[in-house]
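Missing here: one protein chain of the complex. Every other protein chain is in place.
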Amino acid sequence: MPGVVWGPDVGSGLLALAVVLPVAGALLILPLGRHAERVPHLLFMAGLVLATAIAYHVWIGGVLTAAIGGWPAPLGIVLRADGLSAVMLLTTALVLVPVGIFAAGEFQPRTADGRESRAGLLFWPLMMGVWAGLNGTFLSNDLFNIYVALELLTLAAVPLVTLEGKAGTLAAALRYLLFALLGSLLYMLGAALLYGTHGTLDLTLLADRVRDDASALIAAALMTAGLLAKTAMFPLHLWLPPAHGGAPAAASAILSALVVKASFYLVVRLWFDLFPSLLDDTGATVLGLFGAAAILSGSVLALRQARLKLLVAYSTLAQLGYLFLMFPLAGGGTEAQPWTAGAWSGGIFHAVSHAFAKASLFLGAGILVQGIGHDRIADLRGAARSLPMVIAAFGLSGLSLMGLPPSGGFIAKWLLLTTAMASGRWGWAVVMFAGGLLAATYVFRVLNRAMATPEQPLRLVQPVHQSRQLAVLFLALVSVLLGLVPAIPFELLQIGGGLSTVEGFR
Amino acid sequence: MSVDSLFTQPGLYGVTGALAIGIGVYGLIVRPHLVRKIIAVNMVGSGVFLLFGAVADRAAPGPGGDPVPHAMIITGIVVALSATALAATLTLRLSRETGRTALPPEPEDPAVQDKES
Amino acid sequence: MTAALDAITVVFVLAGCFFFLAGNVGLLRFPDTLTRLHALTKADNLGLGLVVIGLMPRMDHPLSALKLLLVWALGMLAAATVGQLIARSVLRRGLPIWKGPQ
Partner (left out) sequence: MTAFPLLDPALCFVILTTAVLAVAIRTVFAAVVSFIVFGLLMAIAWVRLGAVDVALTEAAIGAGLTGVLLLSTVARIAKHRADRGDDVPILEGPEPDPAPTDPLPGLATQSLAIVLSAAVAAALVAAVALLPVPAPGLVAEVGSRLSETGVESPVTAVLLAYRGYDTLLEIVVLLFALLGVWSLTADARWGGQPGLRHLARPDGVMAYLGRLLPPIGLLVGVYLFWIGGYRPGGAFQAGTVLAAVWLLAVMAGLVPIPKVSGIRLRLALVIGPAVFLAIGLAGYPLHGAFLGYPPAIAKVLIILIEAGLTISIATILGLLVAGAPEERPS
C-alpha cells in the first residue's frame, strides 16, 4: 500500500481530506474562541479548492477510490468518488463560500465589548460539522459509515435552528431532531439486515450480491422510509417548514439547499445502484405519488404564507417533490428507449440547481429582515428600489423554481418532462406543469409587491453591507449559469454512473 | 423462509429486538410527553442494535461473535447518547420557556409563526 | 475436588438468590420508604456477597477472584450511600413514616 498517495493516484488521497478539513476546522475554532474570526473563511476557500481538485481528478481519471487505513472492503471502509459525488461535493463547497461571507455579517466570535459571543462562535463549528457530515455522506461507500456521517449532519444541523435563541424555534428543532433520529434508525435497521444477508456493508460489494427478493425488499423499504423522513418528503414533511423558516437565514440556506439533499442523494444511490429492479416496481410509483403530493401541497401552502421566509421554506417541500418524480420516470425503459438516463440526470440536476436557487432565496429573505426589519410579503413595497440586488437575485432564483429558461431548474424540469412525455406517462407531466404554474404564482406574488412603488420611499432600518448582497446575487447567478452551460456538469455527472447515466443530456 | 430459525438463540433475540422496535414506534407516535418520546426513540435504537447483535451472533455463535457488528453497535450506542443529550436539553429549554413538555399540534398556522419573530 | 467446589458454588449462589428474593419481597410488601430501604440494602448486600463467594472458586485466576470481591465492596459502598441519601431525603421532605401496626 505505501506510495498510493504520493504516486500517480493523488486524487484518491484527497478524498479523506474532504472530511478531515472541516473536522479540523471545528477542532481549531473551539479552543481559539473569540480569536477564530478568519479561520472559517480560509477553510471554506480551501474546501472549494479541494472539491475542485477532486472533481478535476474524477474528470480526467474516472472514479476515485481510497481504502481508509489501507484496509480494503469488506473489512475496512472505502471512500469512493464518482461523477455524482464530485458534483455534490462541488455544489456544497460553492454554496458554503458565499453563505460564509453572508454569515460573517451576523455571526462574529467576538462581541462588541471584546468577549466571546455564544452564537457568534458556535455557528462556525456547527457549519463545519454540517460540512463534514455532507462530505462524509457523499464520499463514503460504506452503509454504516454513512449512518455515522448522517448523525453528524443531524447533530450539527439541529442546533443551528435554535441558534438565535428564539423560544419559537425550540419545538421546531425538537420535531426535526425526532424525525431525523427515527429516520437514521430505520436506515441503520435496513443496513443491519443487509449485513446479515450479505456479510458486508460496502456498496460496491453489495451491488453484486443483492438479489431481487423479499429480504432485499424489506431492507430497501426500511432504509427508504428512514431517508424520506430525513429528506422531509411527503407524508413525513411537516417538520421542515418551521425548522427551516425559523432558523437564522444563513443556517436556513444550508439546511434547505444542502442538508436535505444528503438523504435524497442516498435514496438515489440505493435505488439506482443497489436495488435497480425496484425502479420498475410499484414502489417507484409510490415514491412518485409522494413527490407529486409534495409538489402540489407544498406549492399551495407556499402561496398562503404571509412571510417570505416561510414561503421559501414551503417552496422547498414542493421542489423536493420533483426529485422523487425521477424514480417512476426512470423505470419502465428498455434498451432502445432508456428512460432511466433522462430521469436520473434531470433529478440530480434539479437537486443541484435548487441548492443554489434556494440558498440565494433564504439569504435574500435574511437581508430583507435585516434591511427593512421584517419579511411580511404584504409590506414589501419599495424593496426593489432599496435593495435592487436582492430582488434581482430573487427573480433569477425564481426562474429555477418555476422551471423557466435560462436556468438550471429549466434544464432539470425539461429533462424530466421530456422523459415523461416520451414514455407516454402524461400524469407526471401534468403534475410538473401544475407545479410550475403554482411556483410562478408565488414567485410573482412576491416580485409584484417588491417592485410596486410605495406611497413613501422605503427607509432601511439598518444598512446592508455590499458583500452580503453580492453573496445572494452570486448564488442566484450560479443557478442561472447552470442553465446556460449545462454540458460540463452533465459530463462530470456521468462518470462512473453505470447504467443510470448513459445518454443523459444528448 | 425458515420459521425454525426464530427459535434458535439468535433468532429469539432478533425477534425481541423486532418487538422492541414496534413498542418504541408505538410510544413515539402516541405519547405526547417529550421525555417519553426520547425514551421511545432510544427503545427503537436498542431494538435495532439487538437485532443487529443477533445477526452478529448467527455468524459466530457463542462468546466472541462477529466483532464488526459489535463495534458498530458500540458506535451506535454512543451516537444515541449524543442525540439523547441534545434532545433532553432542548426539552428542558422548551419546558422553561413555554411551560410545555410536548410538541404543539402541527404548526401550520402562519400566525403562530408570525408572533414568534 | 471439582465436585466439592461445584457444591460450594451451588450452595452459596442459591443462598445469595434467596436473600435477593427476600429483599425484593420486602421492597414490594413493606409499608414505607425507610423499611423498604432496609429490606433492599441489607438483603441485596448479603445476597451479592454470597453470590460473589459462590463464584470465586470458579475463577481461573486469583486476581479475577479479587476483582469479584472489589465488585462486592463497591456494591456495598454504593448501596450504603444511596440508602443514606434516600433516607435523608425522606426526612427532609417529611414523607410519611410507618409507626408500627395501628
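All chains are identified by letter, namely A, B and C, in their written order; residue positions are counted from 1 within each chain.
The rule is simple: a contact is a pair of C-beta atoms (placed from the backbone, for glycine too) under 8 Å apart; a residue touches a chain by one contact, two chains touch by 3 or more.
Note that the coordinates shown come from a computational prediction; the quantities given were computed from them, not determined experimentally.
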| item | value |
| --- | --- |
| Chain not shown, its touching partners among those shown | A, B, C |
| Touching the absent chain when the full complex is considered, from A:A51, A:L64, A:A103 or A:L122 | A:L122 |
| Absent-chain contact - pick from A:I54, A:A67, A:L134 or A:I295 | A:A67 |
| Subunit B, residues in touch with the chain not shown (by the definition above) | 1-3, 5-6, 9-27, 29-33, 35-36, 38-40, 42-43, 46, 49-51, 53-68, 70-75, 77-86, 88-93, 95-96, 99-102, 104-105 |
| Where the unshown chain meets subunit C, residue by residue | 74, 77, 80-81, 84-85, 88-89, 93, 95 |
| Residues of subunit A in contact with the chain not shown | 1-6, 13, 16-17, 19-20, 23-24, 26-27, 30-31, 33, 66-71, 74-77, 115-119, 122, 125-126, 129, 132, 136, 144-145, 148-149, 151-152, 155-156, 158-159, 162-163, 165, 189, 193, 196-200, 214-215, 218-219, 221-222 |
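Criterion: only the chains that are shown with their structure count from here on.
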| item | value |
| --- | --- |
| Contact graph of the chains (line, ring, star, complete, other) | other |
| Two chains sharing the most contacts, counting C-beta pairs only | A-B |
| Distance from subunit C to subunit A - Cα centre to Cα centre, in angstrom | 57 |
| Sites on subunit B at which at least two other chains make contact | none |
| Of subunit B, residues touching subunit A in the complex | 1, 21, 25, 28, 34, 37, 41, 44-45, 48, 51-52, 55, 58-59, 68-69, 72, 75-76, 79, 82-83, 86-87, 90-91, 93-94, 97-98, 100, 103-104, 106-108, 110-117 |
| Subunit B contact footprint on subunit A (complex, rising order) | 75, 144, 147-148, 151, 154-155, 158-159, 162, 166-175, 177-178, 181-182, 185, 188-189, 192-193, 195-196, 199, 214, 238, 241-242, 245-246, 301, 304-307, 310, 374, 376 |
